[in-house]
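And then chain A:
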Amino acid sequence: MRGLVGAGVVFGLVELLTRAGLVSASYLPPASSILGETVGLFGEGEFLSSLWVTVKACLIGLSLSVLVAVPAGLVLGLSPTVNKAAGAVLEFLRPIPSVALIPLAILLYGRGTEMKVALVIYACVWPILFNTIYGIRSVDPVAADTARVFGLGRVKTAVRVHLRSASPFVYTGIKIAASIAVILAVSAELLAGGRSGIGILMLEASSIGDQPRVYALTIVTGLIGLALNVVFASIERRVFPWNVNEDDAR
Partner candidate 1 sequence: MSTSGRSVEADGGAPSFLAANDLHHVFASATPQEHHALGGISLAVGEGEFVSVVGPSGCGKTTLLRCLAGLMTPSSGTVTLYDQRVTAVPKDLTLVFQDYGRSLYPWLKVRTNVDFPLRDAGLDKAERAERVAQALADVGLEAHAEKYPRQLSGGMQQRVAIARALAYRPALLLMDEPYASVDAQTRAALEDMLLSVWATRRKTVLFVTHDIDESVYLADRVIVLSKAPARVIADLAVDIPRPRDQIDTKSLPRFVELRAEVARLIRAEGHQGIATDEVREVR
Partner candidate 2 sequence: MTSPTTITARLRDAGIRVAAIAAAIAVWYVLTARADSLFFPTPDKVFTAVWDDWIRPYSTTWSENLRPSLTRLLAGYLIAAALAIAAGIMIGRSRRLGDYVEPVIDFVRAIPPPALLPLFLVLLGIGDSMKIALIATGVFPPILLNSIDGVRSIDPLYLDTANVFRISRLHRVTHVILPSAAPKIFAGLRISLSIAVILMVISELIAATNGVGFRILQSQRQFLMVDLWAGLVVLGVIGAGLNAGLSVIERRVLRWERR
């Protein structure tokens, strides 16, 4: 509730400063015009199709990365030695920001959707992988032993007990990966150009100096981020109701 007031105050302040000429319009267009632009975007066909292009790349990449990262995380999480060995290598690769790989990806895959998806997969694998490993390793060994004592084979135990137990962690990994997917997709569009996508629209508006439009598009990406949070939070409430906790270290 108070949040709305806060947002309202910001809006009012911006409007006042710009209309009064205290802040140059070339830096900050009036809040009302930004709002108008933002709303207008949703009626624009080109915007909506661009939005879909970006979102599609994210979804495909995210799903594929889950298919890769979760089994890999399961294997690595179950075997401490393999994990230590692989861990050393992974820690080596981890500090390289995925966005730095965009030039390489362009050379390998061109500038189209394939390149975006490849990047998203690479970038999303990390958080899902690490969270899965962490989740598997946090499984109560007693639970695992109990399953084995009841005759469940190694594989079945792994899937039924470990994976299920680790699922909240896996979920967190996927949640993190989703925002990373958006970051990569937009970055790839900014750098590579290509045919369409939100990033392309933003760069276009930026290069012709259409500030209100750039502001509007930036706000839209924020809305995408918020929408992601909301979606994931509501899924979490339904699937892991016992796990609802105060949002720490966001």
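For anyone wondering why these and not others, all candidates are chains of the complex that A comes from, given by their letters.
Quick note on the criterion: a residue touches a chain if its C-beta (ideal position, glycine included) is under 8 Å from a C-beta of that chain, and two chains touch if they have at least 3 such contacts; residues count from 1.
As the structure is a prediction and not an experimental result, all values here were calculated from the model.
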Options 1 or 2 - which one, within this complex, touches chain A: 2
Parts of chain A lying in touch with candidate 2, wherever the complex brings them together: 1-7, 9-10, 26-27, 81, 84-89, 91-97, 99-104, 106-108, 134, 137, 179, 182-183, 186-187, 190-191, 198-199, 202-203, 205-207, 209-211, 214-215, 217-219, 221-226, 228-229, 248-250
